[in-house]
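One protein chain is absent from this view; the other protein chains keep their places.
Labels run A and B following the written order; every chain starts at residue 1.
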Amino acid sequence: MFQRILALIRKEFLALLKDPKSRAVLIVPPLVQLLVFGYAATFDLKEVPYAVYNEDRGLASRDLLARFAGAPSFRQVAEIRAEEELAPLIDARKVLVAVHIGPRFSADLEAGRPAPLQVIIDGRNSNTAMVALNYVRSVVSRFNDDWVDRRGLDGPPARLETRAWFNPNLESRWFFIPGIVGMLTLVVTMLVTALTVAREREQGTFDQLLVTPLRPGEILIGKTVPGLVVGIVQATAILLVATLWFKVPFLGSLPAFYVGLVLFLLSGVGAGLLISSLSATQQQGLLGAFLFMVPAVILSGFATPIANMPHAVQVVTYIDPLRYFLVILRKVFLEGAGFAILVDQFWPMALIGAATLLLASWLFRHRMY
Amino acid sequence: MPAGAVLEACGLGKSFQVGKRVVTALGGVDLQVRPGAVTGLIGPDGAGKTTFMRLAAGLLVPDAGSIHVLGLDSTHDALAVQAALGYMPQRFGLYEDLTVQENLDLYADLQGVPRAARGARYAELMHMTGLAAFTRRLAGRLSGGMKQKLGLACTLVRAPRLLLLDEPTVGVDPVSRRELWAIVDRLVQNEGMSVLLATAYLDEAERCAEVILLHDGRILDQGSPAAMSARMAGRTWAAAQRGTRQRELQAQLDGRPGIVDALVQGEHVRLITTAAAPPQGLAGEPDIVVRALPPRFEDAFVDLLRGGRDRQMHRVDMSGGTRDAGGDARDPVIRVAGAKRRFGDFWAVAGVDFEIRRGEVFGLLGANGAGKTTTFRMLCGLLPASAGHLDVAGVDLRRAASKARARIGYMSQKFSLYGNLSVAQNLDFFASAYGLDGPQRRQRIEWALAEFALGAAGDQLSGDLPLGYKQRLAMACALMHRPEILFLDEPTSGVDPIARREFWQRINALARQGVTVMVTTHFMEEAEYCDRLAIMAAGRILALDEPAALKAAARSAEQPEPTLEDAFIRLIEAAAVAEAA
Partner (left out) sequence: MSKANLKPPQVAAAGNKERGGAGMRLGGLLRKEFLQIVRDPSSIAIAFVMPIFLLVLFGYGVSLDADHVPVAVVAAAPSQDSADFLAVLQGSHYFAARPMASMPAAEQALRQGEVSGIVRLRSDFSRQMRQAGGAPIQVVVDGVDANTARLVEGYVDGAWSTWLAAQAARRGGTLQMPVDLQPRIWFNGELKSRNYLVPGLVAIIMTLIGALLTALVMAREWERGTMEALMVTPASMSEVLLGKLAAYFALGTGGMLLSVGLAAWLFDVPLRGSFWILWGCSSLFLLAALGMGLTISTLARSQFVAGQIAIIATFLPAFLLSGFIFDIGSMPPVVQFITHLVVARYFVAIVQTLFLAGNVWAVILPNALALAVMAAIFLGITWRKSRKRLD
């Protein structure tokens, strides 16, 4: 029996890797995509383009503007002289932020009156707008603090002391790169599994397998192992790029990571094989792969937190294996988590994996066409 | 170009890159096709027939030489050539999700048939093909024979001056085959059309006005089939031995010195001798009766391909083809009782019963869509029966443990192999899948490579192999574990006559050792090799008997000596009449 399974596994690997083209498809795109996506996926803004509309001649306004000019996250692209010039700039997305200093800004400040500072932000992308506003806010509040200090004024009766755990500089890349590791692993798993059974069915070799003494369970193992091995190799390569190239800290336990990875791969392979054994043709397999993959990514909490979703949608995410794996990745990478904390993520994936794999192997013999 | 030729090739050459090798499909072909007649392009598998057709249709660019169709250069004037001729590829691209009428409309539009002219043309084509009753049916729901007829009708919506047909009758049952030929003959007689037809069926070659023999990309011979057959005069004989089965006699005689070919044919074995004299050395054998036979085209073909020599062939070595099955030869090893299978509201198999004894070669015949393949898949445990009982080697395969499955071998219609694995890897995989290990596996693989002459191709991808090789490899894979029962689903479809002969030699050898063989086929001459035949139509068995008995039942005043094909057609037609009534 062991002999037979070994032969099956060898055959699957040969079928997968013999052709240089499909070898390339499995190895190159995920690594290239990690590099490109790793740089692309961040909510941190760089060089926010802004315009200045300064009606004030005073020193204070010049000081404030100098702080904007000096901040690395801002880049001044225009200086305007009239209100009407502003709209075209923002409309055309030439600037994201406009800072408008009124004519009595310095005078108000000197007199101890609150000096209004108008900031106009393009809200088309509300998240970018929010982040930009935060940047503006921090420049202004530092200006305020300094002003209060220099003048010896009374500060506010309470101040905020903010600290961020696990990611002190709040680099969103640290958040997204582990997510990309999970996403790419899912895509590779789908590539390996979603079309295999359907292709064998179309070519008639699946019948040939079914008339041999091989049991469905053995065929299942033969089809699962390659996905598992390719996934582990792939994820390890991606992990190395993430830590060595992007310098994302890896604080947690490596064994815990691999246990999570194997469980995730089992559930992904299970889903892929289930899709594949349900489909009579490769076209159906492809459609099924998309219908699983796209929601699995979007609802995993990769870019938008699950907590923000309506309750009904949150319930749906419980059957998404990527949801659990992302939590594991982030906790292992950034929070240094070990087994104890991750148990709650392990068992749902094990459950999904077991259910899909069993169903797939049952379908090997019972899905007729 | 000589006067009147509708197609002329000069020094035509074409090769392809297959993997790392360069395969020459055509190596310098010169030929002409005459107008107003059917010209046959005959040759074994991989001879270059399809490549020639595609070059003529301007779908490929030749490496050397030129090809002209109706005075137009196929290479440089491809569009004009395509507008002028009709071409039906081997797998005609019917849109299976369109109806018969919609397919016709599409091709009428593409061919620019004026709307006013369509009604009459459609009526004529539908009448000719017998599809008039089915114009609203989806093409995908037609039987294989009807599909081919519809493909032909689509090619003919605008009567072309030259019609290219690439193996139009592969996988088509004998009834539909006759109808297709009737259409072609009518076109030539009534419309003066010129037809170039590629085929591997040699009885069809005899219906051509002229044949071109293609082998390994070169022309072996060209002329009228009658003239070619005439050269064989005096070299063809019928041999029979009382009390010996034909296929056993054939096995004895084949490969003897002085004998080019031995073939089971009806009640005798057909022999070709190297010289125009009765076969030597048969005098000593008791009870062998030899009489002269008129030559036919197939004799000339085989003789040409074998170079007119006896083969001194290696004897087929199927020893170890099976385990010693043991048990009584009278025991039924396959028992089917009231088996039914339904797809939706359609009964593909509507109740069949039969038993097959150990060591028997049992044939399942029927028109396309008669339920043969469904019956087959149920027996192999690939499809559950909706009702009834199927019993193979004493167990129900569907429920049987994998142990029972280790006792059967299965070869499917498509010769299903892993195309991206090499020949040796395929053998190795199937040997392991059947649980052979260590020295046993090595020994079986060596046996397979030697016995099926696959040794030279061991490292090639099986997907790149010519069809004949694929068939041999598929059979080798099915035999790795020495099965007691062998299931063969249209094992010779599309395979040339030489390969078919070798195939049956092996089957005979296996049967002699007690392997039970169940086979489906469309070749009536092959059915003669079977001990018993079941003829199916519309999901039921019409007749089940020995070939001789079936023929005897079909004997009538008009047909004192019916062939098996006549018997088959008679049965099918009688069933159709009964159903209509």
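FYI, a residue touches a chain if its C-beta (ideal position, glycine included) is under 8 Å from a C-beta of that chain, and two chains touch if they have at least 3 such contacts.
What you see is a predicted model; the values in this text were computed from it and never measured.
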| item | value |
| --- | --- |
| Contacting the left-out chain in the complete assembly, out of A:124, A:247 or A:366 | A:124 |
| Touching residue (missing chain; options A:181, A:195 or A:239) | A:195 |
| Contact set of subunit B toward the excluded chain (per top definition) | 1-6, 8, 16, 35-36, 54, 57-61, 68, 70-71, 78-79, 82-83, 85-98, 102, 105-115, 117-118, 120-121, 124, 138, 151, 154, 157-159, 161, 190-193 |
| Chain not shown, touching residues in subunit A | 21-22, 25, 29, 33, 36-37, 39-47, 49, 64, 88, 90-94, 96, 109, 114-131, 133-134, 136-137, 140, 143-144, 147-148, 153-168, 170-172, 174-175, 183-184, 187, 190-191, 195, 199, 282-287, 289-291, 293-295, 297-299, 303-305, 307-310, 312-313, 316, 327, 330-331, 334-335, 341 |
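Definition applied: only the chains that are shown with their structure count from here on.
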| item | value |
| --- | --- |
| Contacting residues of subunit B [partner subunit A, same complex] | 377, 380-384, 402-403, 405-406, 408, 410, 412-414, 416-421, 425, 428-430, 432-435, 437, 477, 487 |
| Residue numbers on subunit A that touch subunit B, as the complex places them | 1, 3-4, 6-8, 10-11, 14-15, 18-19, 203-205, 207-215, 368 |
